[in-house]
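Once you've had a glance at the structure underneath, I'll fire off some questions.
A single protein chain has been omitted from the complex, and every remaining protein chain is retained in its original position.
The chains carry the letters A and B, assigned in the order they are written, with residues numbered from 1 in each.
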Amino acid sequence: MWRYTLKRLIQGIITVWFIATATFLAMHAVPGDPMSGDRAVSAEIRKNLEAKYGLDKPLSQQYVIYLGNLARGDFGISFTQQNREVNDIIREHFPVSATLGILAIVFASLGGILWGALTALYRNKLPDIVIMFFVILGISVPSFVFAAVGQLALVKLNDLLGFSLLPVAGWGTVSHMLVPSLVLGLGTMAYLTRLMRSSMLEIINSDYLRTARAKGLPATRIFTRHQLRNAILPVVTVLGPSIAGITTGSFVVESVFAIPGLGRYFVQAVQQLDYTVIMGTTVFFGSFLVLMVIIVDLLYGFIDPRVRLA
Amino acid sequence: MTTVQPQDIAAGPPLLEVDDLRVEFDTYGGSVKAVRGVSFSVAAGKTLAIVGESGCGKSVTVQTLMGLTPMPPGRITSGRARLRGVDILGRTEIGGREIRGREIGMIFQDPMTSLNPTMTIGRQIAETLEVHRGWSRKRALDRAVELLDMARIPEAAQRANQYPFEFSGGMLQRAMIAVAIACEPAILIADEPTTALDVTIQAQVLDLLSDLQRDIGTAIILITHDLGVVARMADDVVVMYAGQVAEQGSVEDVFYRSAHPYMLGLRAAMPSNSSDRRHRLLPIEGSPPDLFSPPTGCAYAARCPHAMRICSTTDPGAFSLGGGHTARCWLHGDKAPRVPQLAYAGAAPGLKA
Partner (left out) sequence: MTPSNPNLETTIDDFAPLAAEQRRQQLSRPSLSYWQDAWIRLRANRRAILSLYIVIALLLFTLLGPLLWRVDPSAQDLDQVSRPPGAERMITLAAPYRSWNGEAVLPTATGLRLAYPASTQSVRLIWDPAPGAAAYRVYRNIVPTLPGESLGLPIAQTLTGTETRYEDRLDLRAETYFYTVVALDETGAELTARQALSVDPVAVITVAEARSRGLQSASGPLKIGDKVRFKLHPLGTDYLGRDMLARLMHGARVSLFIGIVAPLLFVGFGVAYGSMAGFLGGRVDQIMMRFADFVIALPFLLFMILFKIAFGIGPGQSGILPMIVALVMLSWPGTARLVRGQILQVREEGYVNAARLLGARTNYLVMRHMIPNTMGVILVTLTFAVPSAIFTEAFLSFIGMGVAPPTPSWGGMSNEGIKSMLIHPHELLFPAVLISITVLAFNLLGDGLRDALDAKMRSRE
């Protein structure tokens, strides 16, 4: 297990290095090289950038400086805001995104497991048909539409009630978090429901479930001890990649609901072409996702004995 | 192997009686008549072998008895199966006693996939005892270790805490047997228990089954397509072809006084120990009929070397040869020509093969 953990961590570090390098190359391939050009950058910012990135030096040296900064956990400084460090931005905005994301993933996985199990139990009957209709809708509708419809529904609901039940935008209290996290988790929930359903159905036809039936176990026990537990395993394996989906989904949801998260900040940086912030947050998000996938994989080892002991 | 005399079969009420069982499956291409009127009985403590090639309906027959045939698409169109006189078809318990796991245990063909991969072997055995006997977890686990020991698994106490992927195929099948006999069932159904195993392991597993049968007195229904296994294990034999019973009787009758051309064909296709170098294996030409639309006459007519006109038009039904020996073949009709290799009712002791 320790060897496996170490191996995964080393692989992760290599992946992060690959992400960092690709980001560096992509940003320096920008036509006209905005880093050294003078694109509405004030003199002070210019000086900061030069000190930080060695912009006057050749590209290879800039790369070394850049990697050195990253190794120290320094994601750089803003290109448009004076003296603002990307680390500061992350420290300020990431907790908001993380709270939203955790709520969304909890919501998505609980919902996915519940609905998936239900559809498999009622296969081809009314509950299955209704839930699968919504699942297909959930997979086919872009996240920004969910966000917009969610917000519209809130406005209409508040209108109808005549008072503000839940706030339409902003951040701060639990009531601000409910609808955005729900909206953020919907797509993933639909995907997980589908996965859970197919994994449940596969197990229904498995030899070991037939054995469990031949042993004369009660239906509830077969369901909980043999079917559900094994069906959840594939759902756990995709949680890592799902976190990536939720992260990018948060860009949209945070923008629509005016939530001061890192995702919204990232979108703003992209729109303002704040290259250094884009670079920093991309590498940060990338490392975060790599870490999440490793954590989920290690977690999986605790659930599945075949991996734990291998 | 014990020699069973025909009168033994008639004596005493049979433990399990299956009468005219018919099962169909609805598929998108039409309905498949998988089991078409199968009848047999099993006596307490004896071994009944059901023989036949793949797709002849032998597995469907026993899985239906266990209530394991998925319905739909499966459908029982007729028949009865009485355990100690009570019909069990479509039921899972009689008189408050679970049939599955308690009255009838079952072992499957592929031990590698037949056990839950995320539960320890010990727990999977103990579970049956907890459910059927209401034992505590601790007591059931202790018994599970004993059962593994009985199934000749070395270091049973450690093995009980391991997961299926840590076992070899032969060990898994022994563990499966331990699961199936946990509640000392009256009948143990073994559905091709050795097909997926190495030849050397096959013999060990068969020996284990015989020994356990002697120790706990369970009857065994053994599904197989291996005539060698039948000869070694069975008291009585049911030969199935295209969802019907072609021939049935004691193992002596069916092997040495074969009364159906299909059984003759099977014997000719079987390797023997004889030193006669001229003995060649003869395959049965052709393939079994399509069960989407079974033939109106005898299902075997198209492959039978002795087929007559009536065979292609009319189903023969079972001819009784006495002593529980029956054959579904027109050659036993009173106007039919005599085939030298075939045993007939009332005829002198059949020809030894």
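Please note the rule applied: a contact is a pair of C-beta atoms (placed from the backbone, for glycine too) under 8 Å apart; a residue touches a chain by one contact, two chains touch by 3 or more.
Note that the structure is a prediction, hence the values are computed from the model and not measured.
Asks: Just to verify: which one of B:P70, B:G85, B:G217 or B:G286 makes contact with the chain not shown?
Replies: That would be B:G286, which touches the missing chain.
Asks: Of the residues listed, A:G68, A:P95, A:P127 or A:P142, which one is in contact with the missing chain?
Replies: A:P142
Asks: Hey, which of B:F167, B:Y241 or B:W330 is the one touching the hidden chain?
Replies: B:W330
Asks: Which subunit A residues would touch the chain omitted from the figure, given the whole complex?
Replies: Touch with the absent chain occurs at residues 15, 18-19, 22-23, 26-27, 29-32, 136-137, 139-145, 148, 151-152, 155, 158-159, 162-164, 194, 197-198, 201-202, 205, 244, 247-248, 251-252, 255-256, 267, 270-271, 273, 275, 278, 282, 285-286, 289-290.
Asks: Tell me which stretches of subunit B touch the chain missing from the display.
Replies: Interface residues of subunit B facing the absent chain: 28-29, 286-287, 289-290, 292-293, 301-302, 306-312, 314, 316-321, 328, 330, 332-337, 344-346.
Just so it is clear, only the chains that are shown with their structure count from here on.
Asks: List the centre-to-centre spacing of subunit A and subunit B in whole Å, with centres computed as mean CA coordinates.
Replies: Comparing mean C-alpha positions, subunit B is 54 Å from subunit A.
Asks: Which stretch or stretches of subunit A touch subunit B in the complex?
Replies: Subunit A reaches subunit B through residues 206-208, 210-218, 221, 225-226, 229-230, 233, 303-306, 309.
Asks: If you look only at subunit B, which of its residues touch subunit A in the complex?
Replies: Touch list, subunit B to subunit A: 66-68, 92, 98-102, 105-106, 108, 110, 113-119, 127-128, 131-132, 163, 165-166, 176, 179-180.
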